[in-house]
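In what follows, a structure is listed as structure tokens, so that the remarks can point back to it.
Yeah, one chain of the complex is gone here, protein chain that is, but the others are all in their spots.
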Amino acid sequence: MHTLMAWRNIWRNPRRTLVILTAVVIGVWSMIFLGALMRGLTNQYLEIGISTLTGHIQVHHQDFRSDPVIQNRIDRPGRVAEALEPLLPPGSHWTERIRVNAIANTARHAQGVTLVGIDPEREARVSFIGGAVKEGNYLEPDDPYGILVGKALAEDFETRLDRRVVLMSLGVDGKVASRAFRIRGIFRAETEATEKQYMFVTMAAARDMLGLERGVTEAAVLLPSHELTGKTAEALERRLPTPPLAVQTWRDLLPLVRVTIELYDTFIFLWFLVVFIAMAFGIVNTLLMAVFERVREFGLLKALGMRPRGIVQGVLTESFFLLLLGTAAGNALGVLSVNLLAESGIDLSALAGRLAEVGMRRVGYPQLQAGGFRLANVVVFVLGIVVSLYPAVKAARFTPVEALAHT
Amino acid sequence: MKSFTTQMAWRNVWRNPRRSVLTMASVAFAGLILIFMLSWQFGSYDTMINSAVSIHTGHLQVQAEGYHDKRRIGQVVERPDAVAKVVERTKGVDTYTTRASAFSLVSSEDRTYAALVVGIDPEREPAVSTLESLVRKGSFLAPDDGYQALIGRLLARNLKVDVGDEIVLLGQGRDGSIAASAVRVKGVFESGQDEFDRSTVQIPMAAFQEVYAMRGGVHELVVVCESLDSVPAVKQRLASTLPGVEKGLVVLDWKELMPGLVQSIQMDLISGFIFYVILILVVAFSILNTFLMAIFERKKEFGVLLALGSTPGRISRMILAECGVMTGLGIAAGVVLGAAVTLYFEAHGIAFSGAEEILRQFGLPERMYPELSLLSATVGAGVVLLITSFAVIYPALRVLRLRPVDAISTIQ
Partner (left out) sequence: METQSIVSLSDVTKTYRQGRVQITALDGVSLEVPQGDFLALAGPSGSGKTTLLNLIGGLDRADSGSIRLNGNDLGAMSESELAGMRLEQVGFVFQSYNLIPVLSAEENVEYVMLLQGVAARERREKARAILDDVGLEGMYDRRPAELSGGQQQRVAVARAVVSGPSIVLADEPTANLDSATGRALMDMMRSMNEAKGVTFVFSTHDRMVMDYAGRLIRIRDGRVAGDERREGEAES
């Protein structure tokens, strides 16, 4: 009965209800849509970071990160495999790499690069390189002289497929080791920096060049979902001899990505609050209008014996319906617009042509996430009811006499 | 006559003080947020630009045409002294320095890394860049230092060297010969930007020119102007005078030297605006109800006014004045509050705990200071005014459609 009254009350002035609903709908929509867009951007940022030779978990020699040379290597990779394989959840992939700093030379150019020796088959399942070769071919598993270079680097070096590149690096013996490679493929990456930084050769070629019998510098694991990272890393840590080995997750390996995501999360939350406050002024004002128009009615209800609590409840129920309708429509619009754009994405290149330089893609794909969704609705609903207490209490305070005298 | 309408409008605003105050407060809130956020954005851009300009590029650089893209050691400014004279005489130039750089292998006793070896003018460099203040260990270069070097902190760590140790540079000279030399580490610098700290070695220009067989040439003549605003004018002046000194030179400004920075600023600005527009739209609809109520609950009153011979146009102007007063007061309050909040944080700064890392990479300090400016205040107020005025116009138009009998029929 009271619910029905509240429902009818909000439709007594449909125009006013629709106007305030519009404000709530725009607010909720913007929370969901922009939240999803930002989430999409940070997730892409994370995906790119993880696929650019990071993975979710890496195992290194404990000194490798501060002194990335071949001397700080995992000498017996078999032990890592033993420890790792039983732990991996289904759908996981992992691979081993030799990653060293090197200098790439052609006749006219030289540049510092990161030389990565890979197991081509396993690597393809873990990092971006498997699908990134746009000219020429991917590496064959035992190609002794093939190398993959990035498009941007090839341009800088004014070189192309089948040309020679000489790589120099510090060998196992502490002396400069060098080897000539032939460009088998040219790859593209999300960022030019990646294209300029990495060169890929086979594991065998890398070992041969560096004078290494066995051993790798890292093992990288790609898990089926980000959430499994912490648990798997902990379990792995218990099964490996640490030290001399060290287990790191993407959160340690990509501190910038981690901090960016945290920053975005904080920003989204603040944004929700700001939009909500803007909405709250409208909600309170609209409810106040509705309440003051009905002073006589509240007087009558009181005269009929209704308690103040009942009146508070009545007004809050009206607010509840407003919020319910507003959030429902806002959510629907939000989901709709996210779904519409989730496939095609939003081309941000119009805004900034070289976003790639800061490590983000040119196209933003909004992504709904339960967390952001819940947060938006909880913020609007809970705080919405809280601010509605003001008009509700106001209504309950009218005394019957003054209410009935009111014209 | 005008004052009468205005007076009526003013009194009407205060007929329902609670409602009007809430309405104005929501406009003020939008104004406050906008002014603060814009001051914040503009402030951080200034910091970003200034720090990038002062660590890396300067405001302008004179280079050989094509050097910026190709970075070949042979693309040089042949007569730096003559060019410098012209630069020095150009109006708006504060100071300048010369730099040259070459990609090289840098080796310590048991490590070798690739790095960019930069020749700097130890006397002039401190006036142009912050490099001197970034030295954490040892000391900055002096003019007569000969074969000594400054080295980035991460590179020093990777090479396992410290102040006093010797490193070997191995590269290619301008003439294609092998350039090799041993230099002693005199200082270690730390900019916080990993890329820079991992891959740069600075040596005195004289040593650089000798090692890399530069034959007196340099790669960049880095110019600092009196202010950021004077850059375009200086650029133009230099572009017209330089060909008289040496052919084949170009003048590039910081935007051309760091296109990525300009684009991230644009991106940030535009995404900021999307957020602001949405926020103000929410506010506009929030206040639209107040304005509409101001009409619908006063139909009777308008009926009387119409019966007295007033016209809908006149009533509409009154409504416009009423809503305008509320928006105007709201915006004014927003500007005052926004300025106050901004000034507070301008004095105290805002610390981003946990985000220092990311800020450092962009050359930003860990405490950030918004910067209140005429621009941020007026743009903020202007955007709020623009969007809320739609909420003002709608009710005023509604009143124009008011017919006397409709209004009057509610009287009885």
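Should a chain be cited, it is by its letter among A and B, assigned in written order, with residues numbered from 1 in that chain.
FYI, contacts are C-beta pairs under 8 Å (C-beta built on N, C-alpha and C of every residue); 3 or more make two chains touch, one makes a residue touch a chain.
Nothing here was measured: the structure is a model prediction, and the numbers come from that model.
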Chains in view touching the one left out: B
Residue among B:164, B:244 or B:309 that touches the chain left out of view: B:309
Per the touch definition above, residue among B:12, B:181 or B:342 touching the missing chain: B:12
In chain B, positions touching the absent partner: 1, 4, 8, 11-12, 15, 300-301, 304-312, 314, 403-405, 408, 411-412
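Everything that follows uses one rule, which is that only the chains that are shown with their structure count from here on.
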Chain centre separation (chain A, chain B; CA means) in Å: 26
Touch list for chain B against partner chain A, complex: 18-19, 22-23, 25-26, 29-30, 33, 72, 103, 105, 110-115, 157-158, 160, 171-172, 199, 259-260, 263-264, 266-267, 270-271, 274-275, 278-279, 281-290, 292-293, 296-297, 352, 354-355, 357-358, 361
Chain A residues touching chain B - in the complex, by the definition given at the top: 15-16, 19-20, 22-23, 26-27, 30, 34, 66-69, 101-103, 108, 110-113, 168-170, 174, 176, 255-256, 259-260, 262-263, 271, 274-275, 277-279, 281-286, 288-289, 293, 348, 351-355, 357-358
